[in-house]
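Complex shown without one protein chain; remaining protein chains in place.
Just so it is clear, A, B and C label the chains in written order, and each chain counts residues from 1 on its own.
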Amino acid sequence: MHAVVAIKQVPDTSNVRIDPETGTLIREGVPAIVNPYDIHAVEAAVQLKERVGGGQVTVITMGPPKAAEALLECVEQGADRAILISDRKFGGADTLATSYVLARAIEVINAELPVDIIFFGKQAIDGDTAQVGPGVATRLNIPLITYAVAIEEFDLAARRAVVHRRVEQGIEVLETTLPVLLTVEKEIAPVRHAPLPRLIAAARYQPEVWTATSPVPFDPQQIGLKGSPTVVGKAYTPAPRSGGEVISVAALGLDAVVARAMAVIEQAHIRNLQPVTGVVS
Amino acid sequence: MNAEQPTIPRIWVFVEQQEHQVHPVSWELLGAAKRLSADLPGSVVEAVLPGHQVADLAPQAFQYGASRVYVIDNPVLEIYRNLPYAVAVSRLVTEYRPEIFLIGATTLGRDLAGSIATRVGTGLTADCTELSIDPANHILAATRPTFGGNLMATILCRRHRPQMATVRPRVLPMPEPVPDATGEVVNVPFNMREEDVPVKRLRLIRAKEQPNIEYADVIVAGGRGVGGPEGFALLQELADALGGMVAASRPVVDAGWLDASRQVGQTGKTVRPKLYIAAGISGAVQHRVGMSGADVILAINTDPNAPIFQIATLGIVGDLYEVIPALIRQVKGQSYDGQAHL
Amino acid sequence: MTGRLTFDAIVVGAGPAGVAAALTMARGGLNVIIIERGRFAGAKNLFGGVFYTHALADVLPDYWERKPPFERPVTEQGYWMLSPDSAIRVMHKSERYLKEPADAYTVLRARFDPWFAEQAVAAGALLITRTTVTRLLKDERGRVIGVDTDRPEGQVYAPIVIIAEGVNNLLTQQAGLIASDLPPKYVALAVKEYINLPAKELQTRFGLSGPREGVAIDVFGDVTLGLPGTGFIYTDQSGISIGVGMLLDEFVTHRLRPYEVLERFKRHPVVRPYLEGGEVREYGAHLIPEMGYDRMPKLAGDGVMVAGDAAGMVDALHREGTNLAITAGKMAGETALAAHQAGDFSAAFLSQYRRKLEGTFVLQDMKQYRRMTDFLESSPQFMGTYVNLLNEAALRYFTAHGIPKRTMEHEILKMVRERRSFTGVAWDMLKLMRAMRG
Partner (left out) sequence: MNHRKNGQTAPVAEVELPHVNIDDLIVCLKYYVDEENAHIRIKDQAICAACNPKPCLAFCPAHVFETDRHGRMMVSYQACVECGSCRIACPFRNVDWRLPRGGHGVAYKYG
């Protein structure tokens, strides 16, 4: 069994703060972490490897040299091989260019050792686009299952798997051929505390570094800014939330206050809500 | 091919239906497309409706503003799967070359949009909250939150067409349907066979999920001011009436009135509901970082100096035991039951 | 994996003591593992101190070329003595402080400690983070032979374990080097905030001419409500470290919330202008062992040594700790090297660690100030009465216009007598001298 996991190093957005004076992001001291969904993807790959009795887990990332740290954490978690795709020429990539680079890398990895399954986290917490996984599956022309929460069956001999996927109505149970690409929710596999020998192995591990030209060339037209149809027109911090009106029951009376509250509830336009769970009738 | 007048700027909206039920975001997008159309001279608003035996949904699309509906009907489209949908819609896009293509950022839409954009080789801005036409060059300015909502980015796609965007449900207003509106139905042939689809749906488990306040659209949260676990029954009643969930600030969880999974704030969860009702919550920074991303905040507190009022859309100084029962009566009268009202 | 994980030496904790020990041993050719529970070295560390470079230069002579992430050199230092509304400030500024590298720097630990740990890694030590050592492994004769961690397959073996676990000395107790937890009367609790201010603004406020100048201030008196303890204000690169520490016992006895004591300090009329407009970027709390020389643990046992805060190596009077830790770590490392050479890891052999330390400032200073904690605790007038008295005397002195000087002096003396008898003053002075002499 050969699984490839694509991961991303992201700033821990739960710790991003806005400087109230300048209105800019305070990046100082914001730790870089493995995208939280991706570490579950790695765990899922490692557990699958254990389940089928062996194989290889290859983890890849596109990013700056510092992203090697994130790969090492995946090696601790049980990945066997780690590849950092890093080159200034890849900079400024949007989801289309990123999916090209990852798909091309996976093709090369597949040529060395055929790949049976590819894992992505369901989305990265810095961009939240959830588009790179679907893009890679499309480029590789293999089945895509997003929001996967469990792998019920995985049959290498029959080249098929049964995967559970979260949708609005509940859990969809899908049968797919292999190879398949999954983007995963955290439920796919709880992250285990990595064994100490793995930490020691990772501390001594050097990830491979691939550039835009070596060991394989990437199409310069499809990478980085050049390969990205979208550009950021402007970026700004949302205006800090300011309070609206404050009214009091004592001054206006209960009826008037409730009427104002109802108008505000109306403003949230929640009437056309789809229920979070349950049947859409 | 019948790619008539490719110069007409077409604004397309993907009509998402499952089990013959259209997701409301599709209508919201038609409303948005209408507004964009006003800023894009000569443009038309059209809808794409794939599925099996769904042609009868087309009139609804006309009512919400589409002048034409492309119906792609095939049994392989009965249940949504990525491949047949991506192939069918991509072919249509290649044929008609729309200027703009909008898709709801739902589970289905997010699964589909990236595949279409990759097949067509164009740019996609995911999960937008705002759309407009840049008046200078008539291109789509799609704005989306990033870095966990701490930064807004306006994304442009200058040279590739269509300009694709997925848009979050319920961030755009629901347009009023025009009852007698009509339009043209274009039946698009699509002849993929079931044996060409590598993914089969074996079953659907319709299960109630574990309560997770992070996904809730309406949250009624209580703080120390609620006074005790009994008060949360009242908050639960309001939450039920609004189709939402109950949450709490740290002191409440510390006191054991509510489970830790319901805690909002720095050491709890970060929520981003449409409506956040804060009852008896003073609003320490610790709590505010967890909920200030809510669209609308209604705060009820007896203390007029409570910091929560600094960020509330509407602050009510008063006794929550007086205000909330009155709210419950009003809300129940207007049936905010969390179900779709179409 | 099969087979034991075995190293020449295990260091518990990647603070200054542990890293100095690991660095020394790695350079001496030992296969060393440092096990740190934080996400990175320094993640759990906090101090309200000044970093003295002499000890660092001792373990890392070329440290300056390795660009340590210091905040600012200390080019002005001294004391503020606060009464509720005033301050007497005794500051020393000298051209002689302006040299590079300087004798002392302000430091933020989450920035400095990772750098220091990197130097040990560069020397060949293996740094494993995010791993908590849960217990010592001992053989049937009670000799320490390794540690267990909270990781699966987490046992590691080595003939020597150096405990540099910090003030919460759980392993030191397990090793039998100290009998029990430190009582709250011999531990200080310090809370600190890091307040961000633009470097330019900071320099203007503190009268600094540029980034190569900095201030370290110890604050006494009203800052601790007159209780034994100190406050501190240090300038960082673009921020201020401000904090207050008191014996834990005082917080317990007087039911004080540490962060409220700190807030009161920040609002003091003399302090507040320095902080104006700054943004609190971090708050933290830490214990400081102040048990003094006489209550230090045994420093070595069979297969084990202890260094740094875990061994109580703090000179509270001179706000020193990291330098004691580094020197002790180095001595422990050297002892481990000698033990490997001799093939002898017994308590008897490792006792040379203590003998080495006795030849340094570490144990000599600790011995000299052995009575300081007891003295201050039993003589609160040094913090309360005297500081207030000094402030009021100063006020009289500086505002006594038109009053005969003799009258003014008389009034001041009268004030002293009202607060504390002359014999009381004499007695206090005697006690202070004894405490200082050791």
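FYI, a contact is a pair of C-beta atoms (placed from the backbone, for glycine too) under 8 Å apart; a residue touches a chain by one contact, two chains touch by 3 or more.
A quick note: this is a predicted structure, and the numbers were derived from the prediction, not measured.
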{"item": "Chains shown that the absent chain touches, full complex", "value": "A, B, C"}
{"item": "Full-complex contact with the absent chain, from C:Asp8, C:Glu76, C:Glu213 or C:Asp249", "value": "C:Asp249"}
{"item": "Residue of C:Val59, C:Val167, C:Leu357 or C:Met372 in touch with the missing chain, whole complex considered", "value": "C:Val167"}
{"item": "From C:Gly146, C:Pro258 or C:Gly278, residue that would touch the chain that is not displayed", "value": "C:Pro258"}
{"item": "Options C:Thr132, C:Gln155 or C:Ser346, residue touching the unrepresented chain", "value": "C:Thr132"}
{"item": "Contact footprint on chain A, counting only the chain that is left out", "value": "12, 15, 17, 28-29, 31, 193"}
{"item": "For chain C, residues in touch with the removed chain", "value": "37-40, 42-47, 108-113, 129-132, 134, 149-151, 167-168, 170, 181-185, 187, 189, 191, 193-194, 225-227, 239, 248-249, 251-261, 263-264, 267, 280-287, 377-378, 380-381, 383-385"}
{"item": "Hidden partner chain, residues of chain B it touches", "value": "228, 250-251, 253-257, 265-267, 282, 284-287, 289"}
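One rule holds in what follows: only the chains that are shown with their structure count from here on.
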{"item": "Overall pattern in which the protein chains touch one another (line/ring/star/complete/other)", "value": "line"}
{"item": "Chain closest to the middle, measuring from C-alpha centroids that were averaged per chain", "value": "A"}
{"item": "For chain A paired with chain C, centre-to-centre distance based on mean C-alpha positions, whole Å", "value": "43"}
{"item": "Intercentroid distance (Cα basis), chain C paired with chain B, Å", "value": "54"}
{"item": "Centre-of-Cα separation between chain B and chain A, whole angstrom", "value": "20"}
{"item": "Touching residues on chain A, where the partner in the complex is chain B", "value": "11, 13-14, 16-18, 25, 94-96, 99, 125-135, 137-139, 142-147, 162, 164, 166-177, 228-238, 241-250, 254-255, 257-258, 260-262, 264-265, 267-281"}
{"item": "Chain A-touching residues of chain B, taken from the complex the two chains share", "value": "18-19, 21, 23-24, 28, 81-83, 86, 106-108, 110-115, 117-119, 121-127, 134, 141, 145-160, 169-170, 173-174, 198-209, 215-218, 242-243, 270, 274-275, 292, 295-298, 304, 309-319, 322-323, 326-327, 330-331, 334, 336, 338-342"}
{"item": "Chain C-touching residues of chain A, taken from the complex the two chains share", "value": "19-21, 29, 31, 192-197, 199-200, 203-204"}
